[in-house]
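Would you mind keeping the following structure in view while I ask a few things?
With one protein chain removed, the remaining protein chains of the complex are shown where they sit.
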Amino acid sequence: MPINFSFNNNILKIILSSSPVRRDFTDILKLASNYKNIAQLKLDLSHTDYIRSQDITGLISLKKIIAENGVQLLLTNVKEGVYQLLELMDLLPYFNIGIDYSSFSCDELLAFFSDPDAAQQVSDYIAQNYSSALQVKLYELLNNNDPIYKEWAILTMGKAHDTGMISHIREALNHDASNVVRAAAIVTGWLNDSCSKEKLYELLKSNFIDVVSAAAISIALMANDADPERLKKLLASNDERIRMIGINCLGLINDEHSYNILYKHFLKEHSETVRANVVKTLSFFHEKELGKFFVSLLEDSSTKVQEAAVNALIRIRATDKIKYLIKKVTDKNVWVGYFATKALGALCKDAYCADTLIKHYDHVRLQIKLAILDSLGKIGIDCSDFLYSLLEDTNYDIRKEALNALSLINKEKALAAAYNLLEKDDNWLVRIKAVDIIGSYKPDGFLNLLKKRLYADNNKYVKQKILEYLENYV
Amino acid sequence: MLEIVDNGKTKIIYIGGTFNFEVGLELKEKIGEYMHHNTLFVISFKDISFINSSGIRELLDLHRILASNGIKLHLCELSEDINELFSFTGLDNVFKIYSDETSALE
Partner (left out) sequence: MFESNIIKINDDEFFELIDIIYKFSGLTFKNSKKYLLEYKLSGILNEKNFASFKDYIYFLKYPTFNKAEIKQLINSVSINETYFFREKSQIDHVVNNIIPALVKNGKKRFRIWSAACSSGEEVYSILMSLNEAGLLNRYNFEVLGTDINSNTIAKAIKGEYNKNSFRGEQNSFISKYFTEKNSLYYIRDDIKKLTAFHTINLFEPHIKHMIGKVDIIFCRNLLIYFDLEGKKKITEIFFDILDDNGILLLGHAETLSRVSECYLLSNFKGGSLYTKVRNKMG
């Protein structure tokens, strides 16, 4: 029998025992029949250490029966031993598996902070479900010796906007563990504790780069007119990473003074990485007059700067600069050409662009071919004959991109191609794309087609994709 | 541009242009008028070209005010640039952000 159950917002949640047997799943069905309007059945396995293979059939039957009634099944908090059993029986693609933090007690939740893979998610969950019980526990953690627990307590309470802890944050800015200082520094900005701004300026001299970064971000979040000039000092650092931090923060402040500082800095910066970052940051100011400046950088000696300039032109929507981007499609650096081609897809909507890209297709390298196909789909001009001809290309990414572009331009042709490729293509990525197109357009009979394919296909990712569409359509 | 649309106990707010300090102030004032009759406010960023630090500050203040009154605030349809800003400042973990309006309303 289940340990516990509850029904809220059309979700029936059931916590299973440590070793459920087949009969338990039948009991669950009986229990579920007492409720109307169940959209989802959530089975929590946080207490389940073991299920015998013969009892798993009960779980499979349960899933099948409730699916017939339009109810989704979600398994949550599945322990490793049960996960391995599902894997052994090749059942993983058939079940939705997730994590449900609402099943854990306060102490259990906070224990997740020691798991680097789970800490962030748990912190988000706690912040969104902030209760007085959790608040009490988090305050205890603020006084904990362990710097990791302290760090996550600070971040979590900051996310929950618990301004009552400001005095703890101010104290934590002087902690000897850098991760704690970093957390306190960023939360200072979130809570707009401008009294700590001078302390943050001191932290800009820290030996730990992540502390510097957090302090600078918070200064920027709380910036007044005087701060861009003070943050400018970061641009004089010998450490490239610190110059990057300064640039990003000036971009965040995004006022006229910051713009001028950044522009002037670009002219004297020597590192290509930093120069590229200045280009990117300047584009956040959305000044159309920068279009000419970015175009000039398309011929910069650094390919990184050229790439940044291409992306910058997209960001400021420089549709009047398309001809310069077209020239770069055949650049000797394949990645500059790649970015320029993708930029055309973002900015261009006319036949001239589409025709030009098609003309270049046979003369460029594979990466740019892929970018051309991506862009043709976005430009949207009907070139379905051209795309159709590529559906038998020897390269599977070409076939996949051609099919994708076709789906954005001509629905009928795309569906016809998708049916064919789902049946015949030997590459699973192409078949997944085909499933996506069929599942998105939902033509008559698509459910039966996908069900048939579910049994016929031998690739676990294709199966998983099909199952998602079948489940969502239930 | 600031437009407020009714959706039961939810209000959807559409803002255009740059989200700066002035826009933030106006938003706080307008929301203040409706605060006690709603459980959720959704801000659509569809037409917002950019948000700077002073705009973020006002948004954080709004978040604090609403949270202290048990009212939710959801943001939706952020552009890539604005998503990047929120990531950079860690605010993607502070605010509830959705890719589209429908999921933000759920």
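For reference, chains read A and B in written order, and residue numbers begin at 1 within each chain.
The definition used in the following text is that a contact is a pair of C-beta atoms (placed from the backbone, for glycine too) under 8 Å apart; a residue touches a chain by one contact, two chains touch by 3 or more.
These numbers were taken from a predicted model, which means no experiment stands behind them.
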| item | value |
| --- | --- |
| Sole contact to the chain not displayed, among A:Leu429, A:Leu447 or A:Leu470 | A:Leu429 |
| Residue among A:Ser33, A:Gln84, A:Asn260 or A:Asn420 that touches the chain left out of view | A:Gln84 |
| Option from A:Thr48, A:Gln135, A:Asn179 or A:Ser384 whose C-beta touches the chain left out | A:Asn179 |
| Footprint left on chain A by the chain that the document does not show | 50, 79-81, 84-85, 87-88, 97-99, 116-117, 120-121, 144-148, 155, 176-179, 186, 207-208, 210, 213-214, 217, 245, 248, 273, 276, 304, 307-308, 311, 335, 338-339, 342, 365-367, 370, 397, 429, 432-433, 436, 461, 464-465, 468 |
| Interface with the unshown chain - residue positions in chain B | 80, 83-84, 87-90, 92-93 |
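By our rule, only the chains that are shown with their structure count from here on.
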| item | value |
| --- | --- |
| Interface residues, chain B side, partner chain A - complex | 49-50, 52-54, 56-57, 60-61, 63-64, 67-68, 81, 85, 88-91, 93-94, 96 |
| Chain A residues within the chain B interface of the complex | 120, 123-124, 127-128, 155, 158-161, 163, 186, 189-190, 192, 217, 220-223, 248, 252-255, 284, 286, 315 |
